[in-house]
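Selected chains from the complex are presented in situ; the others are not included.
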């Protein structure tokens, strides 16, 4: 957590250097999720040692983090409660509907979520995302996962704060030091990185959607290379956009999104809750676990609501 | 798969005999999901031997199984495609919304989904399910699961058919014989039972929502005792209501739902796709696996869309 | 606009005194809309003298007056834009969806919108409004209207302000004085009263949904008798709840709603925009006009979005 860079490398140059296009074939739509090999998954299952489950999704309801200016919180409505029903034998049932942005709460970004220069991940043309949804890289292409070894790095704890302030750039050094502080837990090929900024705790403390969304601590652009070197399969956080906001460079918006999703093909899991998990990891000193986060198979969608499980 | 019973025991009598109310305390809202102990979960993780993932959810889209007369298929709409956007640096993003009944496709029924005689599971009053949702037994009470050992019983394969006809009563003998045919795979305390009727294959073959919903093969009422004796934690199927329809007794509608959800407290997972999993199990002779199906934490909801994973 | 009353008559006593139950038969669901006779409607059409139309609805979009804490602004989404279409001959079409609370912007309250003591208008039981909608007094019962003679009383102009402050009690004297100031325009049987508080101008000036909804100037309880004496058919305003908020009596919430809708059966039109109309009326000195505001025939709904027209 060094001071904010006044300037970082042009994101296009970084993106081009770290790009994974073609690595899993010209038709690939899963990106770094491919890095989770069967062997890695078997090894990840071996991390289940005490049978404890941590649900990392946040509640989907009207009290969520959306201020309503851009996305809204989910609207849940009952269509049946059993009232006014007359079925043989006394059966009564309740039924419900939901209306929501797919990115209103805990969610996977698909690789079709962002693009620049008219191309998305793997060079697919941007026109493949139209009013009819994503013809390429939709979230249902990740239907079998993301499941593998998860590693939590608690950057807020590293700095001894409840939460890092908005605008805090998390650097590769922060990630390395957090791992060191946590007994030298390693992050390697096919792992899912979860980094904790405390931003969820801030929301739970303040219950202020506008403050939650106004900015956030998050990854600086230099972390992209760090993730590429380790061949991380997916990245998750307790903030809402993975990366630091306002960003490091006023001339570009969401540069880390562009590099990770579009160039590297890294699925991003946002707005998760690591509070209970982080406490448990701090207590038993074990920071890795089986991580299972299946997206809903929403055809042509650019995201999916999720409730990831960490199982230790 | 004996002939349809002309009459089964009054469901209230069966329900009373098999009832789990109070078993996990007067405030319990999770029912038989409590049967998945930490030890059982550790053992289930040990079933991950080859690192193969099977996604059991069906697609959420306009081509789903809802004919629209009762529930509708999901409506997925784009709010952003990158078109008409001007962000610094060239960033463009896509965003989307969904509107759907929570039970339109693959889904968990929460224990608040059905009731009779003014009481739901554990004796909670029916008025706890109101226009404002379920104050008790909502689906988010199952936030940490259902995760445990899954066992697939392929009843359609037992009878050598692509799918069992609508109205076929699956009996305890069918379940026992299917297990015997599958090398004697056991079903015990805390397991999640998946039984295959072929009803999903029927839909994939015919693409006829009205035919899919007109009836179905499924559990007869006698299977409730079979499940109770084994202390099964949850039941999933490839049909849309677990139980046989039309039911065994014309005087009562959805009796198996009432006994399983309301009396026994068994979460039900419906409209799953076991085609790929069943083929793999038939091939390697291994019918049990780690099953992970986290519901979305939709506050006060009586159901959640899901995409369960079976991991072998 | 005298100072706020410290106490007004118990609303139940007022409601009982002014009640219209049974006046149009035991099955009536239209209330004072019945007061618009064919003769009154013919006379109202005669007010169209210069062929000028004033649209009194406000825009339905994301920039509306809902802060999102209770109701939300409408969400409008495109399902087709012509993109990715291939029809014979070159035809392309656009299509769209809306999701909204029926009371998010300009709207009629049906007589089923509020109730107390387990009865709604005309004594219908409150249980007739259930999760399945309103079996009685739904908005489609007003399908043929409200159409008749409209009269605008500009209370803000009477007091020489852009808008009256929140909490300002509008009294019968205010209404009488406004009419006197406007050339003695009369309000009589079957008329639709439109009163202007300036609250819409406040919103257009400030664009602050939270401030718009925090309170409002509006009718005090004494105006109910004034409306009953004149047999007004419907009441419309540019605020969001017709009545003053906070209310005159801290022990009761929305007393004017209860008396007007439930006891008197007066349809209420809220969140209208009288700015252009008021300017025109001030200019030509003509304050009455043909008013036409058909609700959408949404079955069993308790409200309908509208765009009322005033035609002079």
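Residue numbering begins at 1 within each chain, and the chains themselves are lettered A, B and C in the order written.
Convention: a residue touches a chain if its C-beta (ideal position, glycine included) is under 8 Å from a C-beta of that chain, and two chains touch if they have at least 3 such contacts.
Model, not experiment: these values are computed from the prediction.
Engineer: Since all chains share one sequence and 3 are shown, how many copies form the whole assembly?
Structural biologist: 4
Methods note: only the chains that are shown with their structure count from here on.
Engineer: What graph shape do the protein chains here make by touch: line, ring, star, complete or other?
Structural biologist: Topology of touching chains reads as complete, every chain touching all others.
Engineer: Where the CA atoms of chain B average out and where those of chain C average out, how many Å apart are those spots?
Structural biologist: From the centre of chain B to the centre of chain C is 47 Å.
Engineer: On chain B, where are the residues touching two or more other chains?
Structural biologist: 78-79, 97, 99, 130-131
Engineer: Note which residues of chain C are touching chain A in the complex, please.
Structural biologist: Going by the criterion above, the answer is residues 67-68, 72-73, 75, 78-81, 83-84, 99, 130-132.
Engineer: Could you pull out which chain C residues touch chain B in their complex?
Structural biologist: Where chain C meets chain B, its residues are 75, 77-79, 97, 99, 130-131.
Engineer: Quick one: which bits of chain A touch chain B in the complex? Just the residue numbers, please.
Structural biologist: Residue list for chain A touching chain B: 11, 37-42, 45-46, 48-55, 57-61, 63, 71, 74, 76, 78-79, 81-82, 87-103, 106, 112-117, 126, 129-134, 140, 143-145, 147, 249-255, 257-258, 290, 292-303, 305-309, 311.
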